[in-house]
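What follows is a single structure, and I will ask about it in a moment.
The full complex has more chains than appear here; those shown keep their coordinates.
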Amino acid sequence: MKKIGIVDTTFARLNMGKIAIDEIKSNITNFKLFRVTVPGIKDLPVACKRLFDINDCDIIMALGMPGSKPIDKQCAHESSIGLINTQILCNKHIIEVFIHEDEANSEKELAWLVENRVREHVLNVIDLLFYPDNLIKKAGKGLREGFKDTGSLNE
Amino acid sequence: MKKIGIVDTTFARLNMGKIAIDEIKSNITNFKLFRVTVPGIKDLPVACKRLFDINDCDIIMALGMPGSKPIDKQCAHESSIGLINTQILCNKHIIEVFIHEDEANSEKELAWLVENRVREHVLNVIDLLFYPDNLIKKAGKGLREGFKDTGSLNE
Amino acid sequence: MKKIGIVDTTFARLNMGKIAIDEIKSNITNFKLFRVTVPGIKDLPVACKRLFDINDCDIIMALGMPGSKPIDKQCAHESSIGLINTQILCNKHIIEVFIHEDEANSEKELAWLVENRVREHVLNVIDLLFYPDNLIKKAGKGLREGFKDTGSLNE
């Protein structure tokens, strides 16, 4: 049975882990779930590393909501580098789902964006884990998680 | 017995290690403490690595006060990357507690912020070490250490 | 038989993997192909690492189209660092083919650029794999993939 890890933060302003788990459960049934919450996005890389090494997860979603200040952008950058390094060391995918607070024009839109992006990325996780050929079919389609797809230049 | 590492700097303008130890002691009793002080924040990563590898610490607090100049920001960035790498290599959490000098409008507020952020992060350390489920309950609550919480978008 | 890996993204706006495979097939015949598609460019490094470690690829093309926003530039930067680290760890080349959306003045030019750059980089891949001396002959020629060559300062 495939093991899926979910890591989110107390810093985020929505329970992203809960949204992800809800979406996973409404799509697949045969899996084992590991959930961890850490304080902030810079704590995500080691939390993922532990889920791979200790809990033997097959794939992980790393969920976070960086703030809008320059220091928040830098934290997101540092976290992303750590997440990529963790993946390289473990040979397994981490799907990073970050929603930056300044991507939305209102708290309402922000909440909508978080919900949407998390749910759409869950489908990527499922494809990576069970149906990698689905992704090949979507290659170059200009897909965007959360906001509207940009679409292919051919269409 | 759990081993907690505390690393701070002579560059900082408050004895952050002392504040952290005071807060830990007022919350838990059954632990072993390792304290190290280094010159600056760029010396934190290897100090943490040594506390993990030589002293077998279970978790570490890395405490620092970066200055307000661009070079200070860069040092903080370099230190953060090193701290994340150290965590990934050791599979254990380091809670980074940095207070940037330009986060506060006066020396008085700065001292208040340092005190507050260190003490609030101690609670994160205790949760990570002993009560990880506490953190899951706080997922997405918009928590901030030091300043006021931002709160959840749902509330 | 040499094994070539092709990784592209669903984020890209053209089927870059398909273009690459078409160009490879029109140039060489004796090779084995492995194709993977991932959601975005930050998923490329681990996908390449897996193709090296699990599928024993000899060389890989990592194909992507970063957007034009600052966050997109940062993602490309993070991805590039991960791709370089992956190469160093595996001692094999990954040819990164990124086309930034703001490199072109129109969607038509963008599509042209993608097509051209991918195809020209395929020739680099073939040289690296089969004819490394060809590259020595082209040293310092001011070659550019996609746009017009700059040429040598001696000519």
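A few points about this structure:
Should a chain be cited, it is by its letter among A, B and C, assigned in written order, with residues numbered from 1 in that chain.
Just so we're on the same page, a residue touches a chain if its C-beta (ideal position, glycine included) is under 8 Å from a C-beta of that chain, and two chains touch if they have at least 3 such contacts.
Predicted, not measured: the structure shown is a model, and the values here were computed from it.
Each protein chain is a copy of one sequence, and the assembly as a whole in this entry counts 5 such copies (shown in place: 3).
In this section, only the chains that are shown with their structure count from here on.
If you take chain A and chain C together, no chain is in touch with both. Separating the centre of chain B from that of chain C, both taken as means of CA atoms, is a distance of 41 Å. Residues of chain B in contact with two or more other chains: none.
Interface of chain B with chain A (complex): residues 73, 77, 80-81, 83-85, 87-88, 91-96, 100, 121, 124, 128, 132, 135-136, 138-145, 150-154.
On the side of chain A, the complex with chain B involves touching residues 8-18, 35-39, 42-43, 45-47, 49-50, 53-54, 71, 74-75, 78-79, 81-82, 85-86, 89, 107, 110-111, 114.
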